[in-house]
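Let's turn to chain A:
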Amino acid sequence: MIEPSAALPPLPKGTLQRLFGHRSARWALLAIALLIVGAIVGPKFLSSVAAVEQLDIVGLKNRPPSWAHPLGTDQYSRDLLARVLFGARVSLAVASLAVLMSATIGTGFGLVAGFVGGRIDTVMMRTLDAFLSIPRVLLLIAVLSLWAPVRLPGLILLLGGTGWFGLSRLVRAETIAARKLEYVEAARALGVPSWRIMWRHLLPNVATPVIVSATLAVGNVIALEAGLSFLGVGAPEPTASWGAIFYDAIQYGAIQFFAGSWWMLLFPGLAIVITVLAFNVLGDALRDVLDPRQLHGSESLPPAPVSR
Partner candidate 1 sequence: MAEPLLRVRDLRTYFYTENGVARAVDGVSFEIGAGETVGLVGESGCGKSVTALSLLRLIRPPGRIEPNSEIHFDGKNLVSVDEGFMRSVRGARISMVFQEPMTALNPVFTIGDQIAEVVCVHHGGSKKEAWDRAVQMLETVGIASPAQRAHEYPHQMSGGMRQRVVIAMALVMNPALVIADEPTTALDVTIQAQILELLRELQQKFGTSILLITHDLGVVAESASRVIVMYGGEIVEEAPVIELFATAHHPYTEGLLNAMPQVGQQRDRLATIPGSVPPPTAWPQGCRFHDRCAYAWERCATEHPPLYQIGAGHVSRCHLAEEPERRAASAEQRSA
Partner candidate 2 sequence: MRRHLVARLWQSLIVIILVTTISFVVIRLAPGDPFSYDAGTITPAVREYWREQFGYNRPIPEQFSRYVASVLHGQLGYSFQMHEPVSRALADTVPRTLLLGALALGVSFLFGIVVGVLQAVRRGAWFDRISSMTLLILYSLPDFWGALIILLIFAYWWPVLPAGNIVDPVLHDYMTPWAAIVDRLRHLVLPVLTLALLTTAGFARFQRAAMLDVLPADYIRTARAKGLTERQVIWKHALRTALTPMVTLLGLALPGLLGGALFIENVFGWPGMGSLAASAIRARDYDLVSAVVVVGSVIVVVGNLVADLLHMAIDPRVRA
């Protein structure tokens, strides 16, 4: 069957060039690259180094930053730098998987709602409204503590399962706009099945806001996961995410001893801030580079800040 070609290229030419040309994007990409490399390589490197030394359990307890331990040690004599690097692995992995999940669900939901329209759309939208009204953190805390203990896969599922609502709305709006495009109407007239229309013709159109949103979401989820751990409901004990480092610090009463163990709170925090910042900058740059004119509905207005 002859189909009208999906006339819209998914990415404008020269996107990558423009991205690298964008000044702030370069920093962001560099930071993220370093982060990923550090997360993969760092722990291996450090453990090989540490294996050489004897672990001095008493002497190493709570040492402030020094040459041997650039970020200090915690109350269990663990090197903070190593913990932060390990934490990077967990946080990044959790965030990426969760965002992947929410992007997929959100796009699917939004496409269907926007394309089908009518009463189904209304029902979907009301459900969406309901989910959007519940503060995400509240819901997560409730579920995580009442359904405790939640293992890591469960955490990822939950994070992913609560993060798709805002994206869904966006995608729906884009779908509704794209639905009116001529080649979509043509495809329908030719009898192309709905799922195929959505997949080949509508999806490329909505790709841009999804990519931007997903990038921003990764940073959000990392911060969110840290926050959950801070409250004691995040990744379970053996896994050392950045939030877990915080939890340990608070448990130890680092707040009261602020004058003392400030490094335990500062460094993981800085790690999170820098990472989130990098993803935010990257997301903004992507939005600029991927041509704001492709976003029909909101013109040049940035998407409303999604609930954290």
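In the analysis below, contacts are C-beta pairs under 8 Å (C-beta built on N, C-alpha and C of every residue); 3 or more make two chains touch, one makes a residue touch a chain; residues count from 1.
Candidate selection criterion: all candidates are chains of the complex that A comes from, given by their letters.
Keep in mind it's a predicted model, so treat the numbers as computed, not measured.
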item: Options 1 or 2: the chain contacting chain A in this complex; value: 2
item: Residue ranges of chain A touching candidate 2 (in the complex, touch as defined); value: 126-127, 129-139, 141-143, 145-147, 219, 223-224, 226-227, 230-231, 246, 255, 258-259, 262, 265, 269, 272-273, 276-277, 280-281, 284, 299-302, 304-308
